[in-house]
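Would you mind keeping the following structure in view while I ask a few things?
A single protein chain has been omitted from the complex, and every remaining protein chain is retained in its original position.
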Amino acid sequence: MQSWIPFIPESASTMSWKVDALYFYLSGVTVFFTLLISIILVFFVIRYRRRTPYEIPRPIAGSHKLETLWTVIPFVIAMTMFAWGARVYFEQYSPPENAIEIYVVGKQWMWKIQHSTGQREINELHIPVGRKVKLIMTSEDVIHDFFVPAFRMKADVVPGIYTSEWFEATKPGTYHLFCAEYCGMNHSGMIGSVIVMEPREFDNWLSGNAGNQTPAVAGQQLYQSLGCVSCHGANGEGGRGPTLAGLFGRQTLLSTGQTVRADEAYIRESIINPQAKLVAGFGPIMPTFQGQVSEDQLVQLLAFIKSLQIVSPQPATPGQSPATTTTAPTRATPAPNAK
Amino acid sequence: MSEHIVPVKVYLAIFVALLLGTALTVVAAFHDFPWQFNTVIALTIASFKATLVVLYFMHVRYSNRLVWVIVIAALFWMGILFALTFSDYFTRDWISIG
Amino acid sequence: MAESYTTTKHAEGHPALQHHFENMEQQREAGTLGMWVFLVTEIMFFGGMFLAYTLYRSKYPAAFASASNHLDITLGAANTGVLILSSFTMALAVYGTQVGKRKLQLFCLALTIVLGLTFLGIKAVEYKDKYVDSLIPGTLIPGHPFSPAVQVPGESFDEHKLHLLPGATVKNVEMFYWIYFAMTGMHAVHMIIGVGLLSFLLFFSVKRRYGPEYHNPIEVTGLYWHFVDIVWIFLFPLLYLLGRHLEHGG
Partner (left out) sequence: MRAIETFEPPAPSKVNYLNAEYGLKSWLLTRDHKRIALLYLGSITFFFFIGGIYAMMIRLELLTPEGDLLQSTTYNKVFTQHGIIMIFFFLIPSIPATLGNFLVPMMIGAKDLAFPRINLLSWYIYIAGALVTIYALLAGGVDTGWTFYAPFSTTFSNSYVVATGLGIFINGFSSILTGLNFIVTIHTMRAPGMTWFRLPLFIWAMYATSLIFVLGTPVIAITILLMAFERLAHVGIFDPALGGDPVLFQHLFWFYSHPAVYIMVLPSMGVVSELIANFSRKNIFGYKFVAFSSLAIAVFGFLVWGHHMFVSSQSVYAGMIFSFLSFAVAIPSAIKVFNWTATLYKSSISYDTPMLYGLGFICLFTIGGMTGLFLAALAVDVHLTDTYFVVAHFHYIMVGGALMGYLGGLHYWWPKITGRMYPEAWGRFAALIVFVGFNLTFMPQFVAGYMGMPRRYHAYPPEFQVFNVLSTAGASILGFGMLIPAIYLVWSMRYGKRADANPWNLPGLEWRTQSPPPTENFETTPVVTWEAYEFAPPEEIEVIGRLRGEFENV
């Protein structure tokens, strides 16, 4: 898997060339200075070799001008590298709006992936070309890292919190997926592929693999079976517990008087440690669900609560293809049909 | 490093000040101040007490520059540890993953 | 401190002068500087724990306040007083040695040891109380897990029960107690070492080793002792006091 430039891996995302460009700049500066120093060294070593055993060269005073010169020039060059790197980094780690959301759960030693349309995969990720894709990731055990060299993108997958990374593939193909944070015995086996498809093929793939519940639907079932309904209401309208419909992404007033944005981290914390951030006006009556719901199920509950946000007619988010949104089959989850 | 002998009176005064500081911080702890002032007050009193111990009991006030540099360096490095670690934790929410 | 020696003084011939030093002044300087540098490492050592404390206190304020309120403030304050007094007697011991008041030196060294042991005794009582209330975190004591009784709202006050403030969970209270035991335990280890050093000094003071010409060991041990005192000066408010007002306010 190589690009036409030697020693550069295939470029397959909108971010690749930006990283490569900076890499070329850095390489150029490195080669220039290494050659400069080496050539001067070799020249001096030959030119000023010791000719007679007892000779003593004249001592030379240092020079403030020279010192200033070779302090300021490297500093200026370093700052261009910093600014350039920071700019692209900010882009890499700022999740875009309107991206396809895909949930990733890492565990020793596999990647479990849930599309918001219900498809589940293990160690494979199918995505369409030319669409922004955002991964929301967490781990069941140790720290992992979702690394796709062709996209020049990686992010740690940390237990206990959600992290995210995003990319927009530019070229159909099959690319390496590596775990890049050492995670124990079979770390080097925690690999897989990212399969980038043309949009039409991707739609085919989606419909060919339809039949699974969407995470939101699975979350809804959990919501019922875990008894959340009794306090939060069947549709999240609230009751003894706070309202969930439309909660996601909103500022929420807490009993301490502070406000907090109801994001993934907040919802996750409120399920496994409900007393931590109580909504104003509600007592500490909710039991903890720590240990009772897996990371997969947490992701499903999260997806369900997010879906409650959409009260008005659903916007046509392409992630949810018509085949899966209109009817929400409530049969039990079959064995994962992805490899 | 010429040696300086601190008079007993000074030690006694510092000792009394430290006891008063302790009493004050306990009393202040039960009082409900607005915002985070309970923490601020407790830490200010503790820092004041520590400063007295360092300056008088540990003779830093009468010591040479090197000792001052060492004390300040120690605080500075603690500062680095705290400031840069919390530069991470305090700015995490600035970009939400959602 | 002399930046460089203009003349090479010959050894003063004091029996305590080590062979590689030029004179007692240089030896004393080295000893004091060595202890200060060592205290810097100690600050950084405790610094790691203070960092963890700060992070989790800001992350779980309610749990930390609840746990803190369960600590015995009377014993904590008493111990603070004991330690301050011991610092005072330590300073006097150094003074006594410097000016050659031998009785003051011996008496204050002995008193400092007694006060150090008092501190450790009170600490032991506190630890025992925590053991009785099942507040020993994790499996630090195998077979005795962290399982405090929690006060139910409306129930009559029971000092052995944990009163949880809104937003606090038992799990995070457990983390407070681990930080509490780690920090006070590490502090107690330093106290024990300090008492050991002081006993050593007392033994040789009785044998008249230290006096106005040679008192560096007492001086640097004093620096160490005061440092341990300073650590406690911060531990006391951070562990015992912060969040007390919530107990009464709500």
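A few remarks follow.
Residue numbering begins at 1 within each chain, and the chains themselves are lettered A, B and C in the order written.
Keep in mind that, in the parts below, a contact is a pair of C-beta atoms (placed from the backbone, for glycine too) under 8 Å apart; a residue touches a chain by one contact, two chains touch by 3 or more.
Please read all numbers here as calculations on a predicted model, not as lab measurements.
In the whole complex the chain that is left out makes contact with A, B, C.
The missing chain, though absent from the display, is touched by one residue of A:104, A:127 or A:179; that residue is A:179. Considering the whole complex, the residue from A:110, A:143, A:231 or A:293 that touches the absent chain is A:143.
Here one chain is not drawn; of A:98, A:188, A:204 or A:230, the residue touching it is A:188.
By the touch criterion stated above, the residues of chain C touching the omitted chain are 1, 3-8, 18-22, 26, 29-30, 33-34, 37-38, 40-42, 44-49, 51-52, 55-56, 59-60, 137-140, 171-172, 174-175, 178-179, 181-182.
The chain not displayed touches chain A at residues 1-2, 7-9, 18-19, 22-23, 26, 29-30, 33-34, 37-38, 40-41, 44-45, 48-51, 54-67, 70-71, 74-75, 78-79, 81-82, 84-90, 92-94, 108, 141-143, 145, 147, 149-150, 152-156, 158-161, 163, 176, 178-189, 191.
In the full complex, chain B contacts the hidden chain through residues 66, 73, 77, 80-81, 84-85, 87-92, 94-95.
Basically, only the chains that are shown with their structure count from here on.
More C-beta pairs in contact connect the chains of B-C than those of the other pair, out of A-C and B-C. Here the spacing of chain A and chain B, counted between their Cα centres, is 42 Å.
Here chain A touches chain C in the complex through residues 255-256, 273, 275-278, 284, 288, going by the rule given at the top. If you check the complex, the residues on chain B that touch chain C are 1, 3, 5-6, 8, 11-12, 14-15, 18-19, 22, 25-26, 29-33, 38-39, 42-43, 45-46, 49-50, 53-54, 56-58, 64-67, 70-71, 73-75, 77-78, 81-82, 85-86, 89.
If you check the complex, the residues on chain C that touch chain A are 60, 62, 166-169, 171-172.
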